[in-house]
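All protein chains but one are shown at their positions in the complex.
Right, subunit A next:
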Amino acid sequence: MKPRRTRPFLLLLLLFATGLLLGGCGSTPLPFRLTNISGHMPDLDFRLTDDSGKPVTGADYRGKVVLLYFGYTHCPDVCPLTLAQLHVVMQRLGPLADGARILFVSVDPARDTPAIMHAYVNAFDKRAVGLVGDARSVEALSKRYRSAFTREPSSADGTYEVSHSSAIYVFDNHGRARVLATPSASQDDLVHDLHLLLDPGINP
């Protein structure tokens, strides 16, 4: 009789412990299609200046699902393509997209000012925000997400390119890192995963 009694008790204990662990992680497992980084990357945190010139931190975007992408405005090909694709994704989300923000962080502090960033991001999507900061602040944010950027040597006329990580990091409305998308990720998958994070029926 005794062993039979202890078994259900142990099982309950195990279930309780699992519940505690999940509760501790603080994020409900969701059936993401993109690379799930829940619990593997730190929460959204930075000290930068937004495209209206206002100092902002990661905490200012709590309550919004955040799509974080690094780039620069003198990037005529890949950055605009990624932002144009994110714009299409936002359009497809319909009114839910109001709960999301695209944060475009400049990796070119020498040339990108809040004013240039404002004009740039608004040419793509009204829910996009351009963020600038000194080299140290941008590097801190980049390193936090194991991202990187390198200023390439200048050409004769003084212009230069900046190589940068191409990933898009998605954070939930509590600032927790949830999924990682590459620029070649399908729009359907991005729409699907954002829907999971934005739909109050699924993710209250």
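Please note the rule applied: contacts are C-beta pairs under 8 Å (C-beta built on N, C-alpha and C of every residue); 3 or more make two chains touch, one makes a residue touch a chain; residues count from 1.
The rule we apply is simple: contacts and distances are computed from a predicted model.
Per its UniProt entry, the chain excluded from the display bears the name "Copper chaperone PCu(A)C", taken from "Protein translocase subunit SecD", "Peptide ABC transporter permease", "Copper chaperone PCu(A)C" or "Ring-1,2-phenylacetyl-CoA epoxidase subunit PaaA". Across A:Val66, A:Leu93 or A:Ala167, the single residue that touches the chain missing here is A:Ala167. Across A:Leu68, A:Ile116 or A:Leu194, the single residue that touches the chain missing here is A:Ile116. In the complete complex, the hidden chain is touched by one of A:Arg47, A:His74, A:His174 or A:His195, namely A:His74.
Panel shows subunit A; residues 73-81, 83-85, 87-88, 116, 119-120, 123-125, 148, 152, 155, 157, 159, 161, 163-167, 182-184 of it touch the chain omitted from the view.
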